[in-house]
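One protein chain omitted, others in place.
In this document, chain identifiers A, B and C correspond to the written order of the chains, with residue numbering beginning at 1 in each.
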Amino acid sequence: MMDESSKLSVLQGFPVVVQLPIQWGDLDAYGHVNNLVYLKWFEAARAVYASRVGVEVLPRQNGVGAVLASISCKYLRQLSYPGNIFSGVRVVRVSIGSITLENRIADGQTGVPVAEGTCDAVLYDYAANEPVPVPDRIRAAVEELEGKSFTL
Amino acid sequence: MMDESSKLSVLQGFPVVVQLPIQWGDLDAYGHVNNLVYLKWFEAARAVYASRVGVEVLPRQNGVGAVLASISCKYLRQLSYPGNIFSGVRVVRVSIGSITLENRIADGQTGVPVAEGTCDAVLYDYAANEPVPVPDRIRAAVEELEGKSFTL
Amino acid sequence: MMDESSKLSVLQGFPVVVQLPIQWGDLDAYGHVNNLVYLKWFEAARAVYASRVGVEVLPRQNGVGAVLASISCKYLRQLSYPGNIFSGVRVVRVSIGSITLENRIADGQTGVPVAEGTCDAVLYDYAANEPVPVPDRIRAAVEELEGKSFTL
Partner (left out) sequence: MMDESSKLSVLQGFPVVVQLPIQWGDLDAYGHVNNLVYLKWFEAARAVYASRVGVEVLPRQNGVGAVLASISCKYLRQLSYPGNIFSGVRVVRVSIGSITLENRIADGQTGVPVAEGTCDAVLYDYAANEPVPVPDRIRAAVEELEGKSFTL
């Protein structure tokens, strides 16, 4: 096994990285980790990111949550059981109405990337029950977390 | 509710369409159908398509199965519970080494599209344990099902 | 295939029965429908039952929802892909503080039972954020649906 730092080298520049185990129930009839599970790992990292920049992940009366507008994933390697992975996510674009995120998953044993993807998220006001522009406070929190500014 | 034929008008040209119920467990913490579920509905239609063109969906010693190389989805509308959907799939491209499919999901009540996507699948020889070019018999079966030829 | 009526004979006495397809993604690494999927089918029938007797399945500010206190399942037969099932549920006991339900799943092709189970549900007041006794209106709705009374 590689040491932790080199293992995560493909996830450098990703401010949020979560480590997750491959569970037996993640396998499908082919005996590999099912395609949907990679997207659940994307989601797991996204939820952590959202929490850190003030996006509500649990609906409440007030607050701004996120809704996915699109998602994509390239599968680079098949995974089997047992094992674990690192799921990283970063913001690559903040527009007036949406945020674009990039996901990357690395094998926990070898550190090689096993999947990459992107998604567009729209922010949503629960009280008003409608999409809203990216609030300044969330834009600022993203910029602080990423260490750079996202000009329009 | 619309009649069946008009309901499925957005799925015309999709040779495989499956109807699936929205289950309560498909909802996530936002109270909407979770993003991953749409992709499971894509998969459900894909598996039916695969069976119809001679791609093995259950691994055996011999036979050719399919592995996803990439997937994408645009979410057009949120869905809630209860309800049902129609998941359609068609092949839009057959290259030497992969098949590109297009997915579309329509709301079972209103017939409006709620998600669209594409994916690339690579065929896989179980006995040899490696990717293989699209076999002629599978290409022929796809062309018959789609009612057109896919020139390289 | 048997006709519908004889197919459902093992589900006679179950006032709520839902038909659900076996999806490819329901299979696990053994190539059979995963154990958890049977319980999702229990849940799917339970949610329909809940809706019919006035139990909220989508949390709102007001209203009474249900929380599972326990669940059990006997697996009678393995299922594979493709196929479909009927998931039936009935109430067998209503106490002051909980409702006991019985689940049964029949193979959609042969009509034979493939799984049986029970669960105890406690009702929950969202506004008060605490368990509540079974409200009279819900007890009455259950008794009407089941066609019998549940004396304490």
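By definition in this document, contacts are C-beta pairs under 8 Å (C-beta built on N, C-alpha and C of every residue); 3 or more make two chains touch, one makes a residue touch a chain.
Treat the numbers as computed from the prediction; the structure is a model and nothing was measured.
The residue from A:Ser9, A:Ser51 or A:Thr110 that touches the chain not shown here is A:Ser51.
Between the chain not shown and the residues B:Leu36, B:Ala69 or B:Ile138, the one that touches is B:Leu36. Across the interface with the omitted chain, chain C contributes residues 29-31, 35-36, 39-40, 43, 57-59, 65, 67-75, 78.
Looking at chain B, the residues touching the absent chain are 24-25, 27-29, 31, 34, 36, 61, 81.
Taking the complete complex into account, residues 18, 20-21, 23-25, 27, 31, 40, 43-44, 46-48, 51, 57-59, 80-82 of chain A touch the chain not shown.
The rule is simple: only the chains that are shown with their structure count from here on.
Among the other chains, C has the CA centre that is most remote from the centre of chain A. Ranked by how close its C-alpha mean sits to the mean of all protein C-alpha atoms, the top chain is B.
Look at where the CA atoms of chain A average out and do the same for chain C: the two points lie 34 Å apart.
In terms of their C-alpha centroids, the spacing between chain B and chain C amounts to 29 Å. Taken residue by residue, chain A touches two or more other chains at 29, 31, 36, whereas all remaining positions touch fewer.
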